[in-house]
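This structure is in structure tokens; I'll ask about it shortly.
A single protein chain has been omitted from the complex, and every remaining protein chain is retained in its original position.
Chain lettering (A and B) follows the sequence in which the chains are written, and residue indices restart at 1 in each chain.
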Amino acid sequence: MAEPTMADAPGPESAEFDAVVVGAGPAGSAAALALARAGRSVVMVERGPFPGSKNVYGGVVYGRVLDAIIPNWWEDVPVERWVVRRSTMMMTESQSLSIDYRTGAWGTAPYNGMTTVRSRFDTWLAAKATEAGARLLTSTVATGLLRDGDGRVVGVRTDRDHAELRSRVVVACDGVNSFLAKEAGLLPQSEASHYTLGVKEVLSLPREVIDERFGVQGHEGVDIEILGCTRGIPGGGFLYTNTDTVSVGVVASLPHLAEARIRPEELIADLKEHPSIAPYLRGSSLREYAAHLIPEGGYDTMPPLATDGMMLAGDSAAMTLAAGMWLEGVNFAIASGYAAGQAVDRAVASGDCTASGLASYRADLERQFVLVDHKRLRKAPALVLSDRVQQRYPGLLCDLAEGMFTVVNPAPKPGGLRVTRNAAAKHGVKLRELAADTLRGLRIFG
Amino acid sequence: MNDPRFTHVGPLVVACLRITDLRPEVDPLTGAVARDAQGNGLSAADAAALELSLRIAGVWSGRVVALAVGPPAIDPVLRDVAALGVTVLRVSPETVDPDRGYAAELADDEQRLARTIVASLVPYGPPDLIVCGDRSTDRGTGALPAFLAHQLGAVQALGLVALTPDDTVTGGGRALIAERRLDAGWRERLGVPLPAVCSVEGAGVRLRRASLGGALTAAAAPVPVNGISPADRPEREEAIPAVRIGPTRVFEPRARVLPAPESTDPRVRLLALTGALVAHDPPTVIGPVGPSEAADELMAFLVRHGYLDPTDPEQAGTSGKGTGR
Partner (left out) sequence: MATVDFRVGARAHITVDSEVCRSCTTSACVTACPANLFAPTSDGGILFNYEECFECGTCYMVCNSEGAITWTYPDGGQGVVFHHG
């Protein structure tokens, strides 16, 4: 053996797997878990050195989806803090108005949501898949699709000596930039308007300081979602607690960000200096800075979920819910990945791995929250990212609160209607528009 | 025995690796170091050691064993190494010293660590070459290669930038040619006979990537842990005393007492203390000159200032010999 590698050996690369899952994030690991449990041969191809190493998220993993997949998952999940306080904050440069909800019920099993660190959470979930019999191939990029004479996807090419991995089905869980979905023609090459950029700073603070400032103890945590902190660029901000760090970040619509010629880190700097946020972060030191794209187009921009020999799950299928009140993604990734794995199992059993053989995937998701939520909230991204909601309503609501709560005596208190009219006029909002948007919001969210 | 570990074909090249968190987090307040298993990896020096091992074994048609001391958390990294078609071995730190966990791997007792490593390699046959990285990222002393060489009775060549088989050796023998940095961009070239222990800098080579087949096979394979029994575990050997580091303190040179200036005039005292008006020879820059001219200049300086007597025959004799030193 002159070169001590196995490149020439007839290794498993010539063998055919039932499925190749590209990406070992939440969607990929869930898909591999479902397949391994069904006794199918499956390999996960992960481009990072470990699962989660390329992944960033914005706050909370909602665990209800795990109940059916991993019983008592909360006993060994790598949690940072269980979210018991959830706050939605609207802000202007100097004001803020919060809706703050807190319940002890979220702090005990079966829990509602948790903050975690993706490098640990994704590794944990991938380990569930490998324990069930899936194989994990790290530090390997799936560079392209293999197709047979009829154009069906029959595997992927990897960047290890351009070697091929053949499979009956490819489950592309390769994230927001999914080059495989683009190659298959399922996603457009580049459509900036469907994406937002999230940037995040992880800041170190002693655990006791976090407990004190956020009013929590033990494993309790806080998640704050913020509107109106992005200089009018459609988007939002977030602040949430980990064990001994806090994560603060902003999300901004890509085309608007580019047009505004504002650097993303300036938006974070603004948010960190805001009088409502700065006291939480005082004395902290930067632990990590990260950036990631988010598919926020919603239901109407979702690509087809399957083609012959291939299907999409998680971010590559644009399955994140960015609808103001709800900001979710990891749970949709897990649910869609698991459903994809089950659909592949059924397709392999029936011998039909074409698009029609894989169609049970979409049907399944339409029965589940995954597509039901997305469909119901299909118009939410447009409303939440609209000019009025982004630029005028936060200021309007803050001024309303200011008008109501500022004590102006000896002048008599102004009536509610007058305060509203004044605030609306100041922010260029017609009451008719306000009523229309309220109605629109009720239709979408109600 | 069919176990491939025990059928020794061709020379055995061992890559001795130190797998650790490459980016540990240090608490700025307490100095506590937090290591995360997910940061585990090969340092540039270890990657170079592994790559050179593979290249040399390739030329010699030999085998490579990659060995690392550490807890099970380093297994994923060893699996990546195994994907290169290398036999891997993890030596559990408890083997080195069951009473002390992590510290025992470190500078603490590298002599004992070296003996454990050599004992762990016994099933693979006598190593012809051990290649280490020249430094570890977590406070190793860099003395392990020397201890390994001592244990094996092998020659050592440390801190190398290049290591290649010597193809001028004929008649079935094997040797290596090593290069080491000198000042001013010079390199020294060393002939290294076998068996040898070499440490290499993390420069000049990039570790190859494993093939897909190798990576798939390794992903599913367990990493063997050294199987030496407690009875074979090397005990502390009193005959070769290990270097012990005693309590250290800051170096405080004793103050030199100078006589006080005698004058009562403060200005004169100040001048005497500072030596402001005393004539000094300005520093002289000579050169660049060759070694012998430099030596002659030095000798002339010493003569000029009365340190050497050129008429003294004994002292005059040293002036001629001193040029090369």
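Keep this in mind: a residue touches a chain if its C-beta (ideal position, glycine included) is under 8 Å from a C-beta of that chain, and two chains touch if they have at least 3 such contacts.
Treat the numbers as computed from the prediction; the structure is a model and nothing was measured.
Checked against the full complex, the candidates A:Thr138, A:Ser284, A:Asn331 or A:Gln390 give a single residue touching the omitted chain, namely A:Thr138.
Of the candidate positions A:Pro49, A:Gly133 or A:Gly441, contact with the unshown chain belongs to A:Pro49.
From the set A:Val42, A:Val176 or A:Leu305, the residue in touch with the chain omitted from the display is A:Val176, counting the whole complex. In the full complex, subunit A touches the omitted chain through residues 47-49, 52-57, 117-119, 138-141, 143, 158-160, 176-177, 179, 190-192, 195, 197, 199, 202, 242, 245, 247, 254-255, 257-259, 261-265, 286-293.
Mapped onto subunit B, contacts with the missing chain fall at residues 23, 36, 38-39, 206, 209.
Please note the rule applied: only the chains that are shown with their structure count from here on.
Subunit A and subunit B have centres, each the mean of its CA atoms, that are 47 Å apart.
Taken in their complex, subunit B has these residues touching subunit A: 25, 28, 38, 41, 54, 57-58, 61, 63-64, 76, 80, 83-86, 208-217, 219-220.
Taken together, the subunit A residues at the contact with subunit B in this complex read 1-7, 9, 11-13, 43, 49-50, 53, 119-120, 123, 135-140, 158, 160-161, 163-165, 285, 287.
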